[in-house]
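Okay, structure first, notes after.
Excluded from the complex is one protein chain; the other protein chains are retained at their positions.
== chain A ==
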């Protein structure tokens, strides 16, 4: 029960060129300095080999409980001088839920899902993006040059026993909130 079981990153990364085909709320001028370096993440990611898909693939609907991206489940690029990497790892839970692990310059960027399937990051909490990649770019847009991410995520909210919920975990980077 519950909308969008925790961590089922179903939005599907839309990788690589041509940049103009990537849906984004930003204006074209923001893309001029971006260098796209695409690569599949190799070992360390528990994925079956997945083919790259065309950049025009639409995001997966939020109602897909399994969230297997089907197409590309990883992205890597240098954007505004920062290395963005993301990988979708299938879960080991009963519903096969998985989650996206995204890093900016090697540090985790915690993402959260909206009910409409879009994504928020810890850096930008008041608007959402169609894909984890775009959420990561949006985060980089709002980070100060020279500063890095901290490992920060929301904690468990409220009484765990309250209305016992079958999927009671939240997607997040282990470690909770650090000063």
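One rule holds in what follows: contacts are C-beta pairs under 8 Å (C-beta built on N, C-alpha and C of every residue); 3 or more make two chains touch, one makes a residue touch a chain; residues count from 1.
Convention: contacts and distances are computed from a predicted model.
The complex includes a chain that is not drawn, and of the options "Tyrosinase family protein", "Daunorubicin/doxorubicin resistance ATP-binding protein DrrA", "Cystine transport system permease protein" or "Cysteine desulfurase" the UniProt name matching it is "Tyrosinase family protein".
Residue A:122 is the one among A:102, A:122 or A:136 that touches the chain missing from this view.
Considering the complete assembly, chain A touches the hidden chain via residues 1-7, 23-27, 30, 62, 112-118, 120, 122-128, 141-150, 152, 154-159, 162-165, 167-171, 176-177, 179.
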